[in-house]
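Here is the structure we will look at, set down as C-alpha cells.
Note that this complex is displayed minus one protein chain, with the remaining chains in position.
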Amino acid sequence: MRLTYIDDFRDPATAKALVARIREDAGDRPVRIMEVCGTHTVAIARCGIRPLLSGAVTMVSGPGCPVCVTPDGYIDAAIALGKERGALLASFGDMLRVPGTSSSLEREKGEGLDVRVVYSPLDAVALAAGSPDREVVFLGVGFETTAPAIAGAIRTAAQRGVANFSVLSSVRTIPEAMGILAADPDIRIQGFLCPAHVSAIIGADAYRAVASERRIPCVVAGFEPLDILLGISMLVRQIREGAARVENEYTRVATGAGNRKAQELVAEVFTPCDTGWRGIGVIPGSGLRIADRYDAYDAERKFGVPVLFSSEKTACRCGDVLKGKIVPPECPLFGKACVPEEPYGPCMVSSEGTCAAYYKYGAS
Amino acid sequence: MCLGVPAKVMERSGDAAVVELGGVRREISLMLLDDVSVGEWVIVHAGFAIERLSEGAALQTLELFREIADAPDVH
Partner (left out) sequence: MHEKILLSHGEGGKRTRDLIAKVIARYFDNPVLAPFLDSGLLGRIEGEIAFTTDGYVVTPPFFPGGDIGRLAVCGTVNDLAVCGAKAFAISCGLILEEGLPLETLERALAAMKEAAGEAGVVIACGDTKVVERGKGDGIFITTAGLGVSVDGWKPSPSKVRPGDRILLTGTMGDHHVAVLVARQGLSITAPVLSDVAPLAGLLLPVLARFGDGVRFLRDPTRGGVGVTLNEMAATANARFVLDEARLPVREAVRGVCEILGFDPLYLANEGKAVLIADAAVAGNVLAALRDHPYGREAAVIGEVGEGAPGVRMRTLAGGLRAVDYPVGDQLPRIC
C-alpha cells in the first residue's frame, strides 16, 4: 500500500534522526523560524512537530493562508454578486465558512445563494460554458501556486468566448510580505521556511532579495514530514553559521528559476498592484489584479462590485496571528468565542488557518 | 499555500491528461508545462500540473535521508 514519492518522505526512523540533529545543532538557545505557508503550518501541526522541537526551534506561523488574508470585504462582494446579480458562484471549498462583515457564503447558501464547490478553476469555466444564460463568477483566491491556474482559466474562457465567466480576484504574492515581516522587530525571525509549491512556480531565486537585504536565511522545503524536518535542519545550521543564503530542500520539484511557462501566463493575465492583507495592511506590489486586456473577465469591473478593504472587527486578533506576533492560544477569543463551528475570524475556519491547525491538532 | 500531490501521467491528448496516484485517476490540464510525456511524474494542484517531479533529484534527497538515518549517534 505504498504511495510513490509520498511514503518514502514519511519514514519514522529518518524523522527521529533529523529531530536529533536539529536539537544537537540548535544547542541551548532556541531559534525562531517562520513557516510562511499555511500548508506548512497544517503539516507541522498534523505531524506533531512543534512539541518535538520545543526548546530548540520555535516555529512561528506566517500569513501564508490566502483565505485568511483575504479581507471580509471580499466575501461581502461575492455575496452581493450572487444575491444582487444572480451570479452562480464557483469556489474552492475553504471559502464557504469564512465570515464576511455580516454573513458567510455557507449561510447565504442556506438562504438560496447558488454556490458550488469546485476543485479547479477550469471546472468553473465548464460550468459557465454549460449554462450560457447564467453569469458564473469564480472566487479566485490564492498565492502564486494558484495564480497560473486562475490565469489559465481566464485565458481558456477568452479563447473559447465564454463571455458569462469572470473571476473575483484575490491573488497575493509572497516575497513582498516576507520582506515586511522580516523587518518587523517584534517578530524576530531568524529564518524562513519557504513554501514548496509557490517556489515551484516562482523559483527559489525569488527569495534572494529578502535573504540578502534582511540577512535572513531562506530554505525552500516540501510538505512531507522529512522535507519539513530537513528544511528546518538546514535553516538551523545556517543560523548557527551566521549565513543568509537561499537553499532548496525540495529539489525534486522546485528549481532556481521556477516554471517559466507558468510565470509568462501569469504576466499575460495579471498585473502587479498594491493590495491589502487582512491584519497586516497594504503591502506595496504584493497583489495581482487582472490585466486590462482581460477586463471582461474581471468580475469587479464587469459588475461594478468593488472589493473594499476596511478595518476589521476590533476583537479579532487574526492580524497578530498572521504576523506571528501571538500564537493562537494567546488570542482571548481562541477556543471560546472563536471555534471552527462558529469562527470569529478566518484563521479559525480556513483549512490552512493557523488557529484551525492549533485547535484541531493541538495536543496539550 | 498549496496542496499539490505527485501523480503519474497515464494518458495525454493535447493539453488534457489523465494522471494516477495510488490507483486513483483524475483529469487535469497540462497547459502550464511543455512536452510532458506519458509516464512522467508531475505535481498536481487545482486541476493543473504545475511542475514536473525529477526522479533523479528525488533519489538524491532519499539518499541524503538514508545517510542521516544511518549516521552514528552523536550523543
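As written, the chain order gives the labels A and B, with residue 1 at the start of each chain.
Simple rule for what comes next: a contact is a pair of C-beta atoms (placed from the backbone, for glycine too) under 8 Å apart; a residue touches a chain by one contact, two chains touch by 3 or more.
All values derive from a computational prediction rather than experimental measurement.
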Chains on display which the left-out chain touches in the complete complex: A, B
Touch with the omitted chain, as defined above, among A:Asp94, A:Glu135 or A:Glu247: A:Asp94
Contact with the hidden chain (one of A:Ile33, A:Val67 or A:Ala157): A:Val67
Of A:Pro148, A:Pro225 or A:Gly287, the one touching the omitted chain in the full complex: A:Pro225
Touching residue (missing chain; options A:Ala15, A:Val137 or A:Leu168): A:Ala15
For chain B, the residues touching the chain missing from this view: 1-3, 5, 7, 20-27, 44-46
Where the missing chain touches chain A, by residue: 1-3, 6, 10-12, 15-16, 19, 38-39, 45-52, 65-67, 92-94, 96-97, 117, 119, 141-143, 145-146, 225, 229, 340-341, 351-352, 359-363
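Here is the rule we go by: only the chains that are shown with their structure count from here on.
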Gap in Å, rounded to a whole number, between the CA centres of chain B and chain A: 21
Complex interface listing, chain B residues touching chain A: 1-6, 8, 21-22, 28-29, 31-34, 41, 43, 45-48, 50-55, 57-58, 60-62, 64-66, 68-69, 71, 73-75
Contacting residues of chain A [partner chain B, same complex]: 3-6, 8-9, 11, 13-14, 17-18, 20-21, 24, 37-39, 64-66, 92, 119-123, 142-143, 145-146, 148-149, 152, 156, 174, 195-198, 200-201, 226, 230, 249, 251-254, 259, 261-262, 265, 352
